[in-house]
Structures are given as structure tokens and as C-alpha cells.
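Before anything else, here's the structure in question.
Take a look at chain A:
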Amino acid sequence: MKNFFKLLNFELNRVMKLLISLMVFTLIVQLIGVFVSKNNYLTQVEMLQQNDGSSVSQVLQSVGYFSFDRVVNSLFFIGPIMICVAAIMFYIFLIWYRDWFGKNTFVYRLLMLPTARINLFFAKLTTILLATFSLVGFQLVAIQIEMLVMKWTVPSEYVMEVTLRQLIEIHPVLSLIAPNQFSLFMSLYGVGVLTVIILFTAILLERSYRMKGVLFGGTFVIAANLLVILPVILNETVFHSFLYNGELLLIVLGLGVIVLASSVWLSKRLLDEKIRV
Partner candidate 1 sequence: MNIQFNNRDPVYIQVIQHFKLQIAKGFLESGDVIPSRRELASQLKINPNTAQRAYKEMEEEGLIKTEKNQPSKVTHDQDVLRGVRNELIDEAVSQFVDSVKSINVPLEDAMKLIETHYKEKGDSND
Partner candidate 2 sequence: MIEVKDIVKRFGRKTVLDQVSFTAEKGQITCLIGINGMGKTTIMNAIMKLTPLQAGEILIDGEKVTKDTFEKIVFIPDATIMLPHFTIEMAMEFMNDFYKNWNQRRADDMLAFFKLNRKDKIASLSKGNTAKVNLLLGLAVDADYILMDEPFSGIDIFSREQIAEVFTSYLIEDRGVLITTHEIGDIEHLIDKVVLLNDGKIQKEFMTEDVRELEGKSVIDVLREVFVQ
């Protein structure tokens, strides 16, 4: 256990630079987004006021209030989130492959540590999760900052305030990364964790069997996914919705746990017996 935390600490240090750069990048680009949307809006307002001599209420009638959802729907806002998502996806692979293909083959050192090798797996898994949560957490904080900036820069008569909760409710991307309902949060992140574990196992299959391993890994990913959603498909086709949704969910959950456990078990075996440097 102590070694797990040492490894985790070590892996977190290694990802820290990337995380901080992503956060800074996100905040800067999203702030630019705030200014761009604000400027667009205020230009419209100005044009209306100068050309047509509209009053505030007339302006509001034709272009509406300025609220934060004008910001969140721009590429300046969604772009950085997409890049963060892509970075995490990429890092799921990088976190393993860097140890084999880095300038020095660090995987030797890692595999020879006097600690259960599965700790490497869990440390890397936890690192991915913590990195994801810190990015999501940071995004929520960043939104508050961006809203403040918006309030300072847009005349208050044009501002319509929305809460973070409302924002998440209406926003397709935000509602996915930080769902308001606890159950949805748990299931989304449950699927997320399971996906990372399955991908890790596939990576270890490739690292153990190389070319053949790519095939094994691919097969494993497809099989694991199929198994988890099999009840849903069967219920639709063969059983004509015989099961209630609650029952179906329970079965899917059970299968998910089985897939998770066997994926971890397989990874442990690969790390202990089959891995190659």
C-alpha cells in the first residue's frame, strides 16, 4: 500500500507539467472566448444604439441579454475542453508507452521494484482518474472566474446571470463531464474507469505479445464491450423488453464488475508473467 502511494505520487509528478499547461491553456483560451463573445455582443449593441438609436430595452428585445451561454457555445470554450479530453485519452497510452520508448527505458526500473507490479497498474489508473477530476474541477472553477470577468466587462443592464447548475443542465458537453445528478455522475465515471482499465489491459497485451498482442488487445476491447452491453441487445431483440430497466441496469452493472475484475486479473498476470522490456 505504501508503495502504491509512492508510485502514485511519482506518476502524479510526471503528469503535473502537462496538467498545469492544460489548465493554463484552457483558462486563457476560454477568457479570450469571453472577450470575443462580449465584443461581438457589444458591437451589435453599439450598432443598434448608434444606427437606430435604440434604447436598452429595445436592444434587449432584438439581440437579447448577454448571458454566459453565449460564451460556452463558442469554439473558444469547447475547444480547450476537447483538447483536454484528447490529451487524457492520449495520456492513457502515453503513461505506459513512455516507459518503454522514452530516452531511457525506465520500465526496467519500474518492473524491478520490490513491490507488486499490479501497483504500477493501479498507480497509473489512479493518475488518469485524478488528472481527469482535476481538469473537470478546474473547469468548474474556471467557469466561475470567466463569469466574473464577464460581469466586470459587460454593463450590468445587459447581463442575465445563470448559475453553474443551469449552465450544466443546458450544455451538452458540460452535462457530460460534470453531470448534476449523482447517479448519472457515478455511471458516467464508472464507464470511464472501466474503459481506462480495459484499455490498460489491451496495452499490456500489446506490450506482452507485441504484434500478436495488438490483435489480442483489439479482441479483448471488443469482447469486453460486447459482454457489458449484451443484455441490452438481447433484451431488445430476443426477449422483446422482457426485463425492466432497473433489472437491466443491475445486470449491466454486474457484468461491468465482472469485466472489471477479470481485466485487472489479466493485467496482473501479464505484468507478473508475460511482460517484455
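Regarding selection, all candidates are chains of the complex that A comes from, given by their letters.
One rule holds in what follows: a contact is a pair of C-beta atoms (placed from the backbone, for glycine too) under 8 Å apart; a residue touches a chain by one contact, two chains touch by 3 or more; residues count from 1.
The model shown is predicted, which means the values in this text are computed figures rather than measured ones.
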Exercise. Which touches chain A in this complex, 1 or 2?
Worked result: 2
Problem set entry | chain A residues within the candidate 2 interface of the complex | 3, 6, 10, 102-109, 111-117, 208, 272-277
